[in-house]
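If you scroll down you'll find the structure; I have some questions about it.
A protein chain is absent from this complex, but the other protein chains hold their places.
By letter and in written order, the chains are A, B and C; residue numbering begins at 1 in each of them.
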Amino acid sequence: MKITVIGAGSTYTPELVKGIMDISSEVKVDELILYDLEESEEKLETIYQFSKRLVKDLFKVVKPKNLIDALQGADYVIFQFRVGFLKARENDEKIPLRYNLIGQETTGMGGFSCALRTFPVIEKYIELVDKYSKATVINFTNPSGHITEFVMNYIGFERFIGLCNIPVNLLHMISQVTGYPPKDIFVKYYGLNHLTFLEKVYLKNEDATEKLLETVKLELANIPKEDFPGWLIECLKMYPNSYLRYYLMEKKMLKKIKKEGTRAEKVISIEKQLLELYKTGDKIPDQLSQRGGSMYSTAAAYLIRDLHLSNGSVHILNTRNNGAISNLPDDYVLEIPCMVKAGKVFPTSLGIADEFASGLIHIVKMYERITIDAYLKKSKNLALKAMLLHPLGPDVEDAPKLLEDILNANKDFIKLE
Amino acid sequence: MKITVIGAGSTYTPELVKGIMDISSEVKVDELILYDLEESEEKLETIYQFSKRLVKDLFKVVKPKNLIDALQGADYVIFQFRVGFLKARENDEKIPLRYNLIGQETTGMGGFSCALRTFPVIEKYIELVDKYSKATVINFTNPSGHITEFVMNYIGFERFIGLCNIPVNLLHMISQVTGYPPKDIFVKYYGLNHLTFLEKVYLKNEDATEKLLETVKLELANIPKEDFPGWLIECLKMYPNSYLRYYLMEKKMLKKIKKEGTRAEKVISIEKQLLELYKTGDKIPDQLSQRGGSMYSTAAAYLIRDLHLSNGSVHILNTRNNGAISNLPDDYVLEIPCMVKAGKVFPTSLGIADEFASGLIHIVKMYERITIDAYLKKSKNLALKAMLLHPLGPDVEDAPKLLEDILNANKDFIKLE
Amino acid sequence: MKITVIGAGSTYTPELVKGIMDISSEVKVDELILYDLEESEEKLETIYQFSKRLVKDLFKVVKPKNLIDALQGADYVIFQFRVGFLKARENDEKIPLRYNLIGQETTGMGGFSCALRTFPVIEKYIELVDKYSKATVINFTNPSGHITEFVMNYIGFERFIGLCNIPVNLLHMISQVTGYPPKDIFVKYYGLNHLTFLEKVYLKNEDATEKLLETVKLELANIPKEDFPGWLIECLKMYPNSYLRYYLMEKKMLKKIKKEGTRAEKVISIEKQLLELYKTGDKIPDQLSQRGGSMYSTAAAYLIRDLHLSNGSVHILNTRNNGAISNLPDDYVLEIPCMVKAGKVFPTSLGIADEFASGLIHIVKMYERITIDAYLKKSKNLALKAMLLHPLGPDVEDAPKLLEDILNANKDFIKLE
Partner (left out) sequence: MKITVIGAGSTYTPELVKGIMDISSEVKVDELILYDLEESEEKLETIYQFSKRLVKDLFKVVKPKNLIDALQGADYVIFQFRVGFLKARENDEKIPLRYNLIGQETTGMGGFSCALRTFPVIEKYIELVDKYSKATVINFTNPSGHITEFVMNYIGFERFIGLCNIPVNLLHMISQVTGYPPKDIFVKYYGLNHLTFLEKVYLKNEDATEKLLETVKLELANIPKEDFPGWLIECLKMYPNSYLRYYLMEKKMLKKIKKEGTRAEKVISIEKQLLELYKTGDKIPDQLSQRGGSMYSTAAAYLIRDLHLSNGSVHILNTRNNGAISNLPDDYVLEIPCMVKAGKVFPTSLGIADEFASGLIHIVKMYERITIDAYLKKSKNLALKAMLLHPLGPDVEDAPKLLEDILNANKDFIKLE
């Protein structure tokens, strides 16, 4: 089995390497290919050397000559690159603030510029994956759900799975609270990536939802802390994704972001530290846990294992609804529990979505699609249309200026007319 | 034919009387019943006497002894009452402003309190209509679309048609601009009442959309003037309902409302003037046109005529989608062109809704449904859930306080626990 | 306005010419183009001369030099050709009889061979219509609904309307029984062409279904007479299309067909007579009414008039469901009441189809689609699959032989591998 990582210069990579080491007792891994752009060569070399020290001779760790080499014959390709690096992310986070709008890597207008910048690169990479391999792509690149929508419904490439660490953390957290192992926990959980809702929790055969809902509290390093009040959970009868804070407590979160500074800046400093530690160390440093993507590696490695074993286990993944949530269209890419079998992922039929959830899912999905259209047609008009529709987007008054700011800051990546 | 008006004490009524006079040359009208609550007896008496002078002996104008008398054997019942009168409307408009939210009779949090106040009365009246007549109800009572959703999908009463004067005015306006009579104009127009989109205009067989879109400009007396910028129409490729200003230019509109004062206050003063004129006059006074509901009468009277003649003409009405907009659920009550035939209204199949439009339609429809549930289950939690979902609703921080303010101001009408 | 008839050598044409004369007082007709294949030149010349005598100088009747000439700049194109002429129809009717299966021009295995023979010609003609005109095609060529399915859903040509004379005759018959003019009659009528169900009859606003259902009796010259028993109508609570006799009384009808000989043979003899009469006459001969397609002309001419006037009148047409029957897929081509407006046809939302009707509609639609696939992929396997699915098709034992017989008899037209 050959696993290729695109964007391997990331400081996350060691955790991923660790995950693949873990599964290598159950499935035979032959090669792990660590690829990144020339601009990241220095970082990549550090990570590569560190990984080799970590892996020892469990499997081969390879730094390929070029992208084609990296992809040729791959069984699984992991996308974890960030177009424009952290500098671009900083723009995503800062520009919306000028208009009193949430600036966030994946959500609102920050996610919007990130998506527009990332689509062309994804398009190019998918073409190459398809040409040089039969691999299944596992995607971490943000905004992960939006990109899966783009790849599955617009490019039409089917062997693509959008992954996020939040569901894994959620199950982990429920497991810790209840003492049940994750395999005995089943959830009715659905939505768009970073816009999901936990509606039911089953512990084996028992419906433990009522008991658990108020104790579920997912803390993410990525976003400023701000508790959902207890009455909110009671009135929703669902636990909303942490990112819902931006929608439901917009004013408070805006204040926090302004006060705390962007996440990009913090990440830049953490990355620097980590790279130092990777240069000499030979085990995963504790500081990695502050990096924000905790359990990404677990999510990805276990998914690869279960795809390979076709063992019918359940993962929460971004893929086409295909009837699983019966009152949402079949072709919406959603984040939902899927059975992994026969090299495919089969969303499990969960019945209907709650009205509150489905209202938000619909409007943000329509925003996603208009944004994709804006990219495909290189159209400023469609970009404006998308921005105006987003619940965290600008008023008519500000939209054109905000768009110009975004285009200026991203002129190497986004071209609209 | 017996036509009953519930809420006949309204100063609109004379225009409606005029409309029914107009159609009485084509369909035989026997009686027009003018009913209102005791509290409105004085206004009703004025309107009644004025109407009799207007109608002469074209048909009988009757002031019934009581509601049952009014409904017994009616063929058409017109709902045009306002629960809590203009005083309550003033609250609807003012309370949201305290939280920097749009205050408007039908839209946002003003429409929310108006709806909750109106549902129980509608429920009671529908029960009586069903018991004492086989009448079709034509509804003007606001929020008209929300109420039609409630009556058709929750009460399950089918002979109910939600009406609004905006589509009639729109066709009238297109007719004036183009010189084509309304019957030769056909529009792809759809959405929720006050949240509609004009996507196509046909003049006879010609698709005149591109030519016309930017010249369509609907001015409403009800809401503050504020132009949609030209680029907005270009980017939407649709003409949005005037009320969309609240969604798309929220900050500007909020400023305007605060500056101009509530519409309720203005209407109270216009009403006073009109009632003076009705006391002695014997023709429709010019001032009525400032009242805001221009062409309501035309819409209602012509609809009654065409229902009666079963002549297959097209009206834009609030009724169940029933497949007309193919990418919206069949059971959504929408405002769409319908063919009037066989005593029923048949929505015409218009293909798919635009993504921008459908995003907003979905989220506001979900808000509508949760609000109806809040009424039916008398649940504060569901009321909060509805408020949080509405694009013009409050943040988590303000929602509970806003709800309490609304409940306090409406304690005679709304009971939630 | 230029109207082109493809297959104008048909003995029906004079009735059509008459129809167009009728509408020429309401819409200005400029030219009527009568086109047919060279093989039909003699017949065409007769029809052409007869038509000129009939029309006088109401409008120009033209015999074009070639097909391109015929189509260039046409506003309406009428397809009424029969591929392989009556000789081929005779095969369609006779071959299935060898296997004790219904042999009929449009239904069962006769309709199957007719469809396969006709698709390639339709495909070629549609290409030319699209290239040389902006015309709307009105199709009589059988099997009319199957061909509309092919053109709209597989070729993707939208300006195509499938027409049948049965609905017009049905309304005519109801009109005669009730004394109401057709425009005051509205029906819930739906299904596939020749597989339709009349579920509701409204006379103006009155639901007259119960009163009328048992008195509706449509006699067709095309098919052997055989009454539906009274109890059948009572148990269906619908009036089934006359062609349903083949499905519901298969054994009886088979006996009749065998006894009475094929319709093709009869038509050949009627045609001969009619052509004689056309040679010298100058008015429509009475014998035309035995020809079988009574009121085709009315259906077509009035449709052209109403399309042109965009007058919102209702015609029963074959077009995409588009939500009109809410429990059938949007993309099924159905025969349903449509409002004619803006140069388009808008199916009217009629609610759900009866379960009996929908069972038959689904299975025959699936047969239609597999048959179209068989043509497009030139696949014997798919042809067999279609035959086995059809309720009037063969058993596994007979299917391959029947297919070979059909292919042999049609080797100039159908090529499968």
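Simple rule for what comes next: a contact is a pair of C-beta atoms (placed from the backbone, for glycine too) under 8 Å apart; a residue touches a chain by one contact, two chains touch by 3 or more.
These figures come from a predicted structure and were not determined experimentally.
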item: Visible contact partners (per top-of-document touch definition) of the missing chain; value: A, C
item: Touch with the omitted chain, as defined above, among A:Thr215, A:Ser289, A:Ser326 or A:Asn408; value: A:Ser326
item: Among A:Lys52, A:Lys94 or A:His308, the residue in touch with the chain that has been omitted; value: A:His308
item: Contacting the left-out chain in the complete assembly, out of A:Phe85, A:Tyr132 or A:Tyr202; value: A:Tyr202
item: Which of C:Ile155, C:Leu248 or C:Ile268 contacts the chain that the document leaves out; value: C:Leu248
item: Residue of C:Val216, C:Leu232 or C:Leu407 in touch with the missing chain, whole complex considered; value: C:Leu232
item: Absent-chain interface as seen on subunit C, which is shown; value: 228-229, 231-232, 234-236, 248-252, 327, 329, 355-356, 358-360, 362-367, 369-370, 380-382, 384-385, 388-389, 391, 395-397, 400
item: Residues belonging to subunit A that touch the chain removed from view; value: 183-184, 186, 202, 204-207, 307-310, 312-314, 322-326, 330, 339, 341-343, 346-351
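Methods note: only the chains that are shown with their structure count from here on.
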item: Central chain (by mean CA position); value: B
item: Subunit A-subunit B separation of Cα centroids, rounded to whole Å; value: 44
item: Intercentroid distance (Cα basis), subunit C paired with subunit A, Å; value: 55
item: Junction residues of subunit B, two or more chains touched; value: none
